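I am attaching a structure below and will ask some questions about it afterwards.
With one protein chain removed, the remaining protein chains of the complex are shown where they sit.
Lettered A and B in written order, each chain numbered from 1.
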Amino acid sequence: MTELHSTSVGPPVAHHFEDFEQEHEANMLGMWAFLATEVLFFGAVFVAFYIYRSAYADIFKEASRHLYMSIGAINTVVLLTSSLTVALAVHAGEHKARRLMVGLMVATLVLGLAFLGFKAFEYYLDYQEHLVPAFNFAWEGANPAQTQLFFVFYFIMTLVHALHMIIGISVLARMIWQARRGSYDQDSTAVELFGLYWHFVDIVWIFLFPTLYLLRQ
Amino acid sequence: MSATAPALKIREPSYINAAYTAKSWLLTTDHKRIGLLYMVAITFFFFVGGLAATVVRLELLTPQGDLVLPETYNKLFTVHGVIMVFFFLIPSIPTTLGNFLVPIMIGARDMAFPRLNLASWYIFMVGALFAIVALIGGGVDTGWTFYTPYSTGFSNTQVIPMAIGILIAGFSSIFTGLNIIITVHKMRAPGMTWFRLPLFIWSMYATSLIMVLATPVLAMTLVLIAVERTFHVGIFDPALGGDPLLFQHLFWFYSHPAVYIMILPGMAVVSELITCFSRKPIFGYKFIAFSSIAIAVFGFLVWGHHMFVSGQSIYSSLIFSSISFAVAIPSAIKVFNWTATLYKGSISWDTPMLYALGFIGLFTIGGLTGLFLATLPVDVHVTDTYFVVAHFHYIMVGSAVLAYLGGIHFWWPKISGRMYPEWWGKVSAITIFLGFNLTFFPQFIAGYQGMPRRYYAYAPEYQVMNVLSTAGASILAIGYVLPLIYLIWSMREGEVASDNPWGATGLEWQTESPPPTFNFAETPIVTAEPYQYNPDGTFTPQTTLSVRQIKKEVAA
Partner (left out) sequence: MTQQTSQPTSERTAHQAPALRTYYLIFLALMLLLALTVAVSFVDLGAFNELIALAIAAVKAVLVILFFMHVRYSSRLTWVFAAAGFVWLLIMVGWTFSDYLSRGWMR
């Protein structure tokens, strides 16, 4: 849609921008503003969780012990590694190394899928242990209602996070296709923007992991 | 100096005449056309919400419930609230006038993200579709606040489609706000420093801050509501360990700042109108500019004053009550500065000015009664009475809608290229002002005497006030229909407008009426502060130069 026009230096820019610098900064700031909304989107459910956790500390700790901390930890490693690969991909993009960039993007994609795979496996184990509220929740111990509350939040938080992963992976798949054709050779802003988003999703998990899995003592 | 630079105007086809096909409108990325798309959509919703209000007022003509069933009445006031808040007031000025004016006022060719801008309109329409489906499917009876546990456990109405519709429309609001913020930061023309920005822009920026930072919380809250209602898992249900007050905290974290999403744009418009029609520079530019930001920030700290009787901690209530008074300070700063601008001004009584003056009066009443409600013991007395209803209608209808209409009239020549009929404009402004006061002032009295809100029947001693109110509503309805008719009429039949019919200083008046697709033939250079009006009618426009002219002169 928007026609591009050329300026004296740098790649072509969309019609309404003066130069590449302006377009680049606008795009980056736009993503940061979007991430600020995401902070509050996730923040709301974190606040709700911590309100109930403060009220039912012991019950929530007991419930937390029923999660698979090992899978959570492995997934943290996977996601942090994918953050590294995406940061390196951005770096490669800035240095015009197309092949390297595509390779790192593929690595990020694979790690993202691995995360989802582990997560799905973990959900399956949770299901087998009758820990899925509204489907097969059954709790032998005391305070089943409050315990269920923990698992409701566990599923909402991890599913919303996983949804963000799925969106990220879909976008990334399309971007790899574009990158192979050289679409980002002149201007790798899109890869940078994707990197910001991906790092943010990683940060959410950095907080989710201790919140759900580690607060058990 | 009152001349504008001819170099800024090269007769290109205007944005309206650039293309005529439906596709050219529905796939446009021109911020001006998107503003008009929004205007059509929200005008529709304004009249849908108004229709529900009409039936409510008719029902309340008599103390008995004789027109509609109690269940229907609950749905009517819910529909009125949901539609007016989420599908009219929140998008009203930011998406129409904001979309249209922000890039032009700062000398940009478009918003920073034109495609996102168009996407936001489609997202809004999808959200609106869900809302309409919810209405056709039987409506919602929870009130616009969706309080739990009623909304999640007991109501048999279409809560989920409505919640999804609001959630989706919320994203359109986030994207509009994001676009405005980045546009103001990154797209300003050379010479347009922060303190040369029109006050409209400052207020729009403050509004956008709220949209971007508050709306996501509402989105998550609605997700939680939908999950609880679908799966009966008790997130806010006390029977299952939840706390209904947590819902209220999350809901009002958005919905109180949302009040400022509705009123700040009104202040944005009025700041432009008052100075232009007083032919005086605005009094206290920086105070008005920073008070907008202060309102946006303070607005986030006071949500608990909606929960004084909910059972929240009394200590919290005390804090929320005292901070609520603090919001009055920046609001009062604005009112004082507007009045100081009027003082010894050379005032003309054109339609936009009538609307702006009406705004100041109604906003003052609405704001001062807000102080009553911020006062903890008084609020306990009048909670859930018509006093509250009257208060927020003075702000959200009296102020916000008057400012919206004032802005539409003021910029109508720029938007349509035609003048509206001045006589009819004045008639509508005065009709709305009188009708509004007759509708809502009696509600203060009925409320203070103890008439509760949200009931389809009431004690007979309140009937006098209610008859007055309903009579006022019928006058108000005429006042609203008038502009709809004569503005549409004027698009074809109105007198052709000059580029700057008001002799105003802003950049939008230095280009053509209506502007070309990219707003200016050449990027303007801003050479002056805003609002340099002189009492004799002359003025200094914010630009008399363009980038190309400068380059030519340097080359010469």
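Note that in this section a residue touches a chain if its C-beta (ideal position, glycine included) is under 8 Å from a C-beta of that chain, and two chains touch if they have at least 3 such contacts.
Because the structure is a prediction, the values reported are computed rather than measured.
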### Summary
Given A:F20, A:F115, A:W139 or A:F153, the residue that touches the chain left out of view is A:F20
### Task
Check each of B:S313, B:T339 or B:T538 against the chain that is not shown and name the one that touches it.
B:S313
### Query
List the chain A residues touching the unshown chain?
3-6, 9-12, 20-21, 25, 28-29, 32-33, 35-40, 43-44, 47, 50-51, 54-55, 69, 73, 76-77, 80-81, 83-84, 86-88, 90-91, 94-96, 186-187, 195-196, 199-200, 202-203, 206-207, 209-211, 213-217
### Query
At which residues does chain B meet the chain that is not included here?
185, 213, 217, 243, 245-246, 249, 253, 300-301, 303-304, 311-316, 319-320
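Just so it is clear, only the chains that are shown with their structure count from here on.
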#### Entry: Separation of chain A from chain B, taking each centre as the mean of its C-alpha atoms, in whole Å
35
### Query
Can you name the residues of chain A that touch chain B in the complex?
1-2, 14-16, 18, 22, 25-26, 29-30, 33-34, 36-38, 40-45, 47-48, 51-52, 55-56, 133-134, 143, 145-146, 148-149, 152-153, 156, 160
### Residues of chain B defined as touching chain A within the complex
27, 29, 108-116, 174, 178, 181-182, 185-187, 212-217, 219-221, 223-224, 227, 230-235, 239-243, 246, 250, 253, 518, 523
